[in-house]
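A single protein chain has been removed from this complex, and every other one stays in its place.
Lettered A, B and C in written order, each chain numbered from 1.
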Amino acid sequence: MAGLQDAFGDARCAAALSDAALIDAMLRFEGALARACARAGIAPRDEAEVVARICAGARFEPDALAQDARRAGTLAIPIVRELSARVAAQSPAASRWVHYGATSQDLLDSATVLCVQTAGARVLELLARLGDAAAALAERHARTPMLGRTLLQPAAPIPFGWKAAVWLSLLTRSRRSFAAALEAARQLQYGGASGTLSSLGEKASAVAAALAEELGLPAAPITWHSARDAYARLGAESAILSGNAGKIARDIALLMQPEVGELAEPEEAGRGGSSAMPHKRNPVGCTAALETAQRAPALAATLLAQLTPEHERGLGQWQSQWLTLRDLLTGCAGALEAMGGVLEGLAVDAAAMRANLERMRGLVYSEPLSLRLAESLGRERALSLVDRLVAEVSEGRETLAERLQKDSEAAALVDASAIAALFDPQSGFAAAQQMIARALADWRAGR
Amino acid sequence: MAGLQDAFGDARCAAALSDAALIDAMLRFEGALARACARAGIAPRDEAEVVARICAGARFEPDALAQDARRAGTLAIPIVRELSARVAAQSPAASRWVHYGATSQDLLDSATVLCVQTAGARVLELLARLGDAAAALAERHARTPMLGRTLLQPAAPIPFGWKAAVWLSLLTRSRRSFAAALEAARQLQYGGASGTLSSLGEKASAVAAALAEELGLPAAPITWHSARDAYARLGAESAILSGNAGKIARDIALLMQPEVGELAEPEEAGRGGSSAMPHKRNPVGCTAALETAQRAPALAATLLAQLTPEHERGLGQWQSQWLTLRDLLTGCAGALEAMGGVLEGLAVDAAAMRANLERMRGLVYSEPLSLRLAESLGRERALSLVDRLVAEVSEGRETLAERLQKDSEAAALVDASAIAALFDPQSGFAAAQQMIARALADWRAGR
Amino acid sequence: MAGLQDAFGDARCAAALSDAALIDAMLRFEGALARACARAGIAPRDEAEVVARICAGARFEPDALAQDARRAGTLAIPIVRELSARVAAQSPAASRWVHYGATSQDLLDSATVLCVQTAGARVLELLARLGDAAAALAERHARTPMLGRTLLQPAAPIPFGWKAAVWLSLLTRSRRSFAAALEAARQLQYGGASGTLSSLGEKASAVAAALAEELGLPAAPITWHSARDAYARLGAESAILSGNAGKIARDIALLMQPEVGELAEPEEAGRGGSSAMPHKRNPVGCTAALETAQRAPALAATLLAQLTPEHERGLGQWQSQWLTLRDLLTGCAGALEAMGGVLEGLAVDAAAMRANLERMRGLVYSEPLSLRLAESLGRERALSLVDRLVAEVSEGRETLAERLQKDSEAAALVDASAIAALFDPQSGFAAAQQMIARALADWRAGR
Partner (left out) sequence: MAGLQDAFGDARCAAALSDAALIDAMLRFEGALARACARAGIAPRDEAEVVARICAGARFEPDALAQDARRAGTLAIPIVRELSARVAAQSPAASRWVHYGATSQDLLDSATVLCVQTAGARVLELLARLGDAAAALAERHARTPMLGRTLLQPAAPIPFGWKAAVWLSLLTRSRRSFAAALEAARQLQYGGASGTLSSLGEKASAVAAALAEELGLPAAPITWHSARDAYARLGAESAILSGNAGKIARDIALLMQPEVGELAEPEEAGRGGSSAMPHKRNPVGCTAALETAQRAPALAATLLAQLTPEHERGLGQWQSQWLTLRDLLTGCAGALEAMGGVLEGLAVDAAAMRANLERMRGLVYSEPLSLRLAESLGRERALSLVDRLVAEVSEGRETLAERLQKDSEAAALVDASAIAALFDPQSGFAAAQQMIARALADWRAGR
């Protein structure tokens, strides 16, 4: 945990990207590099093991490190300096293999990759849980009618399960794209001073390959010190996934308005209260997700704006990217975790949905009615007739179906059974059922 | 062309996304929809053809449309209203098939998709050209030594071809990812009022399938009125690609500084002059690319921030997204076009590269020298010795190799042939050659 | 007008920032510069007048200019070249005074300043109108009770006029800050090649002063070719003002939900309809404002990211800033114009406000009740008691006041008249009245 900021993120993801985890990953890199030198036949095995052992046991204090890093201009330098001193104290010869052929950015980038992979796996796990919950809702409520709402105004009815299936479709695509971006970002950084591993001569490939194996990371086809696109893509996918969680959150928070009252976050002691008002039940899961969704686009934009480093290593772009990724991934996981809990325990009030629908007195069927009347009247005259009926309904207390049946001009054109069908929400759900089925199949195919 | 703003974009891409092209695509949608109704057996074929014929011949004035759209709240409404009137004037019955079962967003989204596909294809074409030019440089200069530069300071030498190969690796990944994002955004939007095609009943799927076929677009598995992730991904990939062009541009602009003088944009009459200074040759292609690279991240962030529309259609997110995509894609194509021209005609001054390298008097080989000395002295003592030699070289006029040979402590540890190898740039290029080969193979594999 | 994109902006503001207006301002600059040379005693008066006369009458075609500009790397070069040729055709001697001592950026920056001042004045005019409408609502509804809503859940009642006063407070601050940023951006740019007016020697100040006077712009204390902070501030203020309009829009759109039904945008023929659903009345003014509010932050960020140009003129930052400002200001004016219309004609349903409030059955008074009970019971016991009462009310059909009077524990602690006061919204409005009065006074003070 790194303090109050973790109120906005998932705890396990925050741990994977904590200062301690980053320092630990840097030490893993140095230990693995020494071993790789031994495997490539450059370093004596026993000297390499001295380095590896010291790396395995070393501890560094983040605050002190931050101060030194500020002076040195990078986090890597104080770690390498101190580590080197500790190794030399045991074996001056072994100290040669500390940071061998490497540069600061190799260390920071590779360590970030290791942390990001753990964090990304956590994101995918939480995404799976959220998607499963959305899939369950899509299936269970495939025929539960509610108002569609566009521009916050009532529109033709939809099944609630279809709304959940739209959410699910977002998650299905994010699962594929986020996983791909995470995999593309899974690559060793080891390029040395200018990125060409020039001081390793003919041994360069062997060391790089052994190091990659030690760390369980693919070797990159070419150094990416100045090619930051993988982080930019992962940042964008994190923002998209946060936005997707935010989309679900926004819909639910709106449907939790007591005037609407169709959904509610699960109740739980100590959750969603107000520090001022005892009666309140706040959409705290939704709020957490929306908080993240608001912060993510700009964080992703920072990575998108850091694609033009100068030459072989830029003036600053790479040094803080782990921080930006930390904020993005921790927030994203937090949003998924929050919405997973919300969807799993979501209270769905189908009666309220129906009541809100009926309160519209059939006005939301004005479109199919227009199309039906247009069969006899053409588009323009049909729209005029419906406009008149709608106005009459709006001013009175009848439903549109009632008004229609009483209207001399209109009643002649639509018989009673047609009216019953036109004003039955289920009769418009055929396409929605197919869409739900496809969304469920797509989600399940990727499991 | 849409005016002065096109100074910042590729002309053909701008044309694909112009007002006229968008209006034309909207009319294509309406014509195709009428035909789809006929194919699905809803509309009489001759009535559908009336609509299709009028759509094919209709012209609308963007400025007038903008004014009506502002009042109506969307671009779609005035087009549908006017089109419907024109059709009704010829055949009131036929007018039923205008916008049949559709909503404003269906029209705007599908039209945008059609325009974006044309624009995206142009982007890929320009990307291919730029990549080929980078590949040619990577190959031709695989052994041309130049200074590596990190934090704008000289570092170990690199082959210029390796630098070009890093550029190429960015383009290879963007080609794959941009194409994937473009393909994922190639989808029909046709959902009707609430997105469920509810007023079409059992005929919904047939009409949607026929419409998709008419327009040459895949039908979407589920309506994406409120699921804007495909645009967000395409926006992010456009920004990444713009950033990649910007990376190449930044490197070249820096190497065109006359104090460095290693590269130059191609000369061409009327290009790169100054309105004040007759002697100047400005990096105009690079500037155009950097201009775009600076604007793209925020435009992409706008799309990333529009992922949380309210319910089935949001308060505004979708209405201006074609504008944001227009700016992103036109700018991106412009950047690629500019840099394609720059790389194809790039003047490479290998002699200047070598001279700048030699002016460093061997100091940039301090790292391999340290590693070599550490074999005898351990890391700390080796670094101290090299620090001393470097300081002596910096104050005098000798090269590091000369100083080394004269230094009693150091000379004993490295013999003359080792020195020759240490201070030969080519001896550190082994890994770089392999990286270049891999980058070329990756680029060519995707052709 | 510049086409479809103007659907998202105010027409008069768009005209002030149109291509034609920018070109016109560039010609004004060149004409004024020639006259300034005459006033400073460098140019013969009759030669200067030739230039001024040709500038006054010249017309350029934006599309052609964009194409030339792309090749030249800046909009200024083709204009200067063509203008110079036209002058030389009449008087070769006079052509010396075209662009005298100036550089491309002088021309583009100063012309942008001229256009931006006109556009900014329009923004301030629309802001005044919107503020007056908000002030009228604040005053008229200073005692109209409605539910407060936090996290979209009901909270203690507020006067609707107080909500309007919060809107007004945003506009009051924006009026001051936007006007200050606009004034700070009102400055001549005239620095010549490197910004030091070096080729004008001792005459530099005289020409600059005369040019400033001709254009009605203050001379800048020092060239701002590479100091872009004034645009960054104006961009940020535009985004803030757009956000403020968006805040009003969001509240109104939420209160227009038919389930809430407390406010409605004014009705007007052809406004807010749906292309699919005849019954709909969409919040189109609010949507337009929210559209702008969503796009503005990233556009402002672009200007914030362009503060670090290289040396005396950067690689691209300055060339497209007029475009970014155009989008920001036109959108901002459009949002203000839309919301001005909405607020002036806003339908306020005080009865619906009261009904929604009463539907809460007094639960929103739980806080003052807790505070009152805490006088006898201490904070913890009071909160427990209120929690119990609230739970009982939530499950039944009584109001909290009724429950309270029947509860043996609670009733003993609060007498009937205290209950009446506690559950009267007006009794909590004292501070709100003062806040409204202050907000009105602040707004009116700045008129």
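The working rule: a residue touches a chain if its C-beta (ideal position, glycine included) is under 8 Å from a C-beta of that chain, and two chains touch if they have at least 3 such contacts.
Quick caveat: nothing in here was measured; it's all calculated off a predicted structure.
S.K.: Of the residues B:P44, B:P92 or B:P154, which one touches the chain left out of the display?
M.R.: B:P154
S.K.: Which one touches the absent chain: B:V342, B:V364, B:A410 or B:M435?
M.R.: Only one of B:V342, B:V364, B:A410 or B:M435 touches the chain omitted from view, namely B:V364.
S.K.: Check each of C:G57, C:P92 or C:G396 against the chain that is not shown and name the one that touches it.
M.R.: Only one of C:G57, C:P92 or C:G396 touches the chain omitted from view, namely C:P92.
S.K.: Which one, C:A64, C:A227 or C:A351, makes contact with the chain that was left out?
M.R.: For the chain that is not drawn, the touching residue is C:A227.
S.K.: Just to verify: which one of C:A20, C:A374 or C:A411 makes contact with the chain not shown?
M.R.: Final answer for the missing-chain contact: C:A374.
S.K.: Could you pull out which residues of chain B are in touch with the chain that's been left out?
M.R.: Chain B touches the missing chain through residues 149-156, 253-254, 256-260, 274, 276-283, 287, 297-298, 301, 305, 356, 359-360, 363-364, 366-367, 370, 383, 386-387, 390, 394.
S.K.: Even though one chain is hidden, which residues of chain C still touch it in the full complex?
M.R.: 84-85, 88, 92-93, 95-96, 98, 100-101, 103, 148-152, 155-159, 162-163, 165-166, 169-170, 173-174, 177, 184, 192-202, 204-205, 208, 221-227, 229-230, 232-233, 236, 239-240, 243-244, 246-247, 249-251, 254, 290, 293-294, 296-298, 300-302, 304-305, 307-315, 367-368, 371, 374-375, 378-382, 425, 427-432, 434-436, 438-439, 442
S.K.: If the missing chain were put back, which residues of chain A would it touch?
M.R.: On the side of chain A, residues 1-8, 11, 19, 22-23, 62-63, 65-67, 69-77, 80, 99, 101-104, 107, 192-193, 199, 249-250, 253, 270-277, 282-284, 286-288, 290-291, 294-295, 297-299, 301-302, 305-306, 315-317, 319-320, 323-324, 334 touch the unshown chain.
We take it that only the chains that are shown with their structure count from here on.
S.K.: Once chain B is fitted to chain C on CA atoms, what angle does the rotation have, in steps of 5 degrees?
M.R.: Rotation angle between the two copies comes out at 180 degrees.
S.K.: Which two chains meet at the most C-beta pairs?
M.R.: Top of the contact-pair ranking: A-B.
S.K.: Specify, for the interface formed by the sequence copies chain A and chain B, whether it is same or different in terms of residue numbers shared by both sides, with half as the dividing line.
M.R.: The interface of chain A with chain B is built from mostly shared positions.
S.K.: Taking each chain's centre as the mean position of its Cα atoms, how many Å separate chain B from chain C?
M.R.: From the centre of chain B to the centre of chain C is 32 Å.
S.K.: What are the residues of chain C that contact at least two other chains?
M.R.: 253, 274, 276-277, 282-283, 287, 297-298, 301, 305
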